[in-house]
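In this view, the complex is presented without one of its protein chains, the others remaining in place.
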Amino acid sequence: MARGTIRYWAAAREAAGLAEEPYDAVTLGEALAAARAKHAENQAFADVLRRSSFLVDGQPVGSRDPDSVALPDGGTVEVLPPFAGGSAGGRGGSP
Amino acid sequence: MARGTIRYWAAAREAAGLAEEPYDAVTLGEALAAARAKHAENQAFADVLRRSSFLVDGQPVGSRDPDSVALPDGGTVEVLPPFAGGSAGGRGGSP
Amino acid sequence: MLRAVADPTAGGTALFVGTVRDHDHGREVTRLSYSAHPSAEQQLREVVEKVAAEFPVRAVAALHRVGDLELGEAAVVVAVACDHRAEAFDACRRLIDDLKHTVPIWKHQFFADGDAEWVGMC
Partner (left out) sequence: MLRAVADPTAGGTALFVGTVRDHDHGREVTRLSYSAHPSAEQQLREVVEKVAAEFPVRAVAALHRVGDLELGEAAVVVAVACDHRAEAFDACRRLIDDLKHTVPIWKHQFFADGDAEWVGMC
C-alpha cells in the first residue's frame, strides 16, 4: 500500500469540506473509492469527483483508467474539478 | 443636355490633377466618355475611372449601366475609387 | 473604446485594432494618410446598426481616424460586447469587414523609396 495526500481544489474542496486528506492505497482507483466511501453521504462530493480530472505528483492522469494508475509512496493526488471553460465535459457557463 | 459638376476623390482626384470639372451630357455614360476624352493621354486617369464607383447627387449608381443613368441639370457626379478594403473589386492590400 | 462598450450584461467584448503596418507587399512603408468622403460617417453608422441588428450585441463601437498617421498608430478600432465570446467574435469580424468594404475611406500609403500608392487601387 502507498501512503500520500489527496488534495482537493475549488468545488472539490468545498464539497469535501477540507483541503487535504491522506490516501492509503495501491492505485488511484482505490484511493478515490476510499474517499467516496469516507464521504458516502455527501452527494455533492460524489458529483464533483465524477467530473474531475486528476494529477498524480503533478502529472495529468488524463484518460488512463484510475485502477491502472499506481500511486507512489509519499505522493500527492490532486482533484481538479472542471475549469471555467468546461474542460472536463462540464457544460461551460462562462462567456 | 444637362450641365453639372463631376467631383473626383482620392486616387481619381490625383490622377485627374483637379478636384472638379463640369459635365455637359444627358447620361452618366456620356459624361464619363467626355472626361476620358479630355484626359485621353492620362493612363492613370483611365485606370482609376475603370475601377471607381459613382454617386449621382449622393445616390450610388451601383451596378446600373451608366448609359441608362440620366444626369440632372445642376447635379453632381462623384467618382469614388475603391475603398481601403477593396470594395469595388480592387485587391484590398490593407490588413 | 472599452468604456464605450462597457456593459455589465455583456460577458465578452471582442475588439479589433487596425494599425499602420511598416511594410506592404514587401515594400517599406513610412507613412499613411486616410481621407474620407463626406458620407463616411453616415455609412459607418449604418454598418454598426446592421451589425447591432443581426447579432445579439449588448454594445457596439467603431472609430476610424483620418489624416496622416505614423507607423504603429491605430487607424481603426471596432469593439462589440455580447453575452458570449463566439457571438462577440463573429459580430466584430463582420463589423470590420463591412466597414472596410462599404465605408468610403481611402488609404494613401507612402513608401521609403519616395513612391506612394492608393490601397485597393492596384
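A, B and C are the chain letters, set down in written order, and residue numbers restart from 1 in every chain.
Definition applied: a residue touches a chain if its C-beta (ideal position, glycine included) is under 8 Å from a C-beta of that chain, and two chains touch if they have at least 3 such contacts.
Since the structure is predicted, the reported quantities are computational estimates derived from the model, not experimental observations.
Where subunit A meets the missing chain, the touching residues are 9-11, 14, 47-48, 51, 58, 78, 80-88, 90-95. Interface residues of subunit C facing the missing partner chain: 2, 6-23, 71-72, 74, 81, 83, 85, 88-89, 92-93, 96.
Criterion: only the chains that are shown with their structure count from here on.
Subunit A and subunit B have Cα centroids lying 71 Å from one another.
Between the CA-based centres of subunit A and subunit C the separation comes to 48 Å, rounded to the whole angstrom. Looking at subunit A, no residue sits in touch with two or more other chains. Touching of two or more other chains is recorded for no residue of subunit C.
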